[in-house]
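Note that one protein chain of the assembly has been removed; the remaining protein chains are unaltered in position.
Every chain is named by a letter (A and B) in the order it is written, and numbering of its residues begins at 1.
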Amino acid sequence: MALPPVEELKAQIEAGVPGASATVIPNGSPSAQHSLLLDHAHARAVAEFLRNHNEWRLDYCTLVTGVDWPDTETSEKIKVKKLVKAADGTESEQEVDEVRKTKVPGYLEAVYHLFSMEKKHGQVVLRLRTRNRTDDTHVPSLTPVWRGAEFQEREAFDLYGIVFDGHPDLRRILMWDGFKDYPMRKDYVPPADEIPVVETHS
Amino acid sequence: MRDALLDRDVFEPEEGEIMEVSMGPHHPSTHGVFRMDVKLEGERVVRLKPVFGYLHRNHEKIAEHGAYLSAIPYTDRLDYLCSMTNNWGYVLAVEKLAGLQVPERAEYLRVIVAELTRFQNHAGLIGFLLQDMGASGTPLMYAFREREKILDLFESLSGARMMCNYMRFGGLRVDATKEWLDEVRALTGRLPGFVDEFEALLRANEILMARTQGTGVLPRELAINASVTGPMLRASGVNYDVRKVDRYGVYDRFSFKVPLGEHGDVYDRYMMRLLEMRETVKILEQAAKDIPEGPIIDPKVRLRGLRPKAGEAYGRIESPKGELGFFLISDGSGNPYRYRVRPPSMINLTILEDMCLGHNIADVVIILGSVDIVLGEVDR
Partner (left out) sequence: MADELKDLKIELSKNGIFTTTLEELYNWGRKNSVWPLTFGLACCAIEMIATTMARYDLARFGAEVFRPSPRQADLIIVSGTVTKKMAPQVVRLYNQMPEPKYVIAMGACAISGGPFRDGYNVLKGIDRYIPVDVHIPGCPPRPEALIHAFMTLQKKIDEQALAGSTRPRHLQKDLPSEFPVPAFGEHGLEPPQNNDVFHEAAGNPLKVIQ
């Protein structure tokens, strides 16, 4: 028996774990692999619910990915009432087109792909998002639920800076410990690697 | 003291010495630049922390800067012993992302090269494992003898011995000639004899039995929870082979068995590779016999300017090391927005410490050898 479609999953998660919220994130590609965005407070409870569920038995977390969504700007044309001076000097209120730009804050994201080894079905995709990319990059860790997420969450921490609360051993895994940057972020600028050799010809 | 993650008591003696040894990154065992910080009490392992990243070549960042097509040669260099299966994992993910179809002849050829890759990988692994155990060089020479024959086939097909760069989105780069398929059939006829000879080298060897049986046991539940895949998982008795579960390509047309182990020790993992080599030969015989004529690539696909619709896809295959998957997020442009590799070797290393605790330092080398890691994939 296969897994139910993602809307049904959402409904059952919200019924099975009181207080949890799961938002469906649709997927535009032909693969139709939709995902569920979880809230931080109940993420671990939802994970345990999915792993221990009688029919689904999602015991195999195959992939943990970090993704960087930088700050973007949206601009929209809106009509604003403004005082406009006419040619003869009189002021009147008119509707004028104005372009308003709003900053949409970016976030970091951890994506989990779940399958079931017992029932041989899958996949369920979970997402956890941080509040922003600067000072609040914490998400709960799902390593206590699936041990296989241990190294991959460390890698997301190393390369993106996502801090996983509750991870037993969160430290850098691919870069050395003194390294300060988060290289996979979209705004990473590598340092100037070359010191030009200056030769003077007198 | 209690280790929260391992959920068991970790032995810290009150008197006596704990010796800290760093094995690697330059190490005679040829698995690559891998380091293990081992704490020993006498000869027994008390703690073990794997350290890697010495071959972190920024494959994901480079792939995100280039087009979809230009990432294919980089996938060759992930698990550098098995370039064909790496290619297949990536093009499968892109085919899921962009909704492409693959013609039948291409699917059969993909199976043939993937199974040849699996054969030479398992032979090489057994050679390296036995070399680590002290059979210095002879099994490795036998394995590389067959590997050279398979690499000859790859070279005449794709132009390169190791970094074949052979698969494309929706098919293959180059078609195989009738002579090449005859060569494959001839080689497949000789391979069962080779496997018999290879197995008979050390079948009843006392040293092999004593060193590997009971060493590095991986329990079933821990293997599933730690996302272990591949022959290591099946040696612990879990029946999960992506070829049978997902039935990607045309694998559902071939009849082959999935061997399973009972104990999950190093001996089972060694036997797993031998048995899989035999199943691989069966698949090769069937595929080489039934391969149809036809085109080898979907004619409507734009390779160079591929711009899949915005969305994401996860595609996976059963590579010789385990489940190799690629997760791609597209934003509608010609470069992948996020390109992620699921490295089976790295994830199989998660429970290296669990398997090695309590064993001697000499056993750590053979336990690591039975995990079958390739650092190009662990570090990417």
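Just so we're on the same page, a residue touches a chain if its C-beta (ideal position, glycine included) is under 8 Å from a C-beta of that chain, and two chains touch if they have at least 3 such contacts.
All values derive from a computational prediction rather than experimental measurement.
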- Absent chain's touching partners (shown only) are A, B
- Missing-chain contact among B:62, B:274, B:303 or B:357 belongs to B:62
- Identified contact with the non-displayed chain, of B:140, B:238, B:283 or B:351: B:140
- Item | Positions on subunit B where the hidden chain makes contact | 25-28, 30, 32-33, 53-59, 61-62, 65, 73-74, 77, 80-81, 140-141, 144-145, 147-148, 161-163, 375-376
- Message: Suppose we count only contacts with the excluded chain; which residues of subunit A make the list?
- Response: 174-176, 178-181, 183, 188, 190-191, 193-201
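FYI, only the chains that are shown with their structure count from here on.
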- Query: Which subunit B residues qualify as touching subunit A in the complex?
  - Reply: 4-5, 52-53, 56, 58, 60-61, 96-99, 222, 224-229, 238, 240, 245, 308-314, 316, 323, 325, 327, 329-330, 338, 340, 342, 346-347, 349-351, 379
- Query: Can you name the residues of subunit A that touch subunit B in the complex?
  - Reply: 27-31, 33, 59-63, 65, 67, 111, 113, 117-118, 120, 123, 125, 143, 146-152, 168-169, 172-176, 183-184
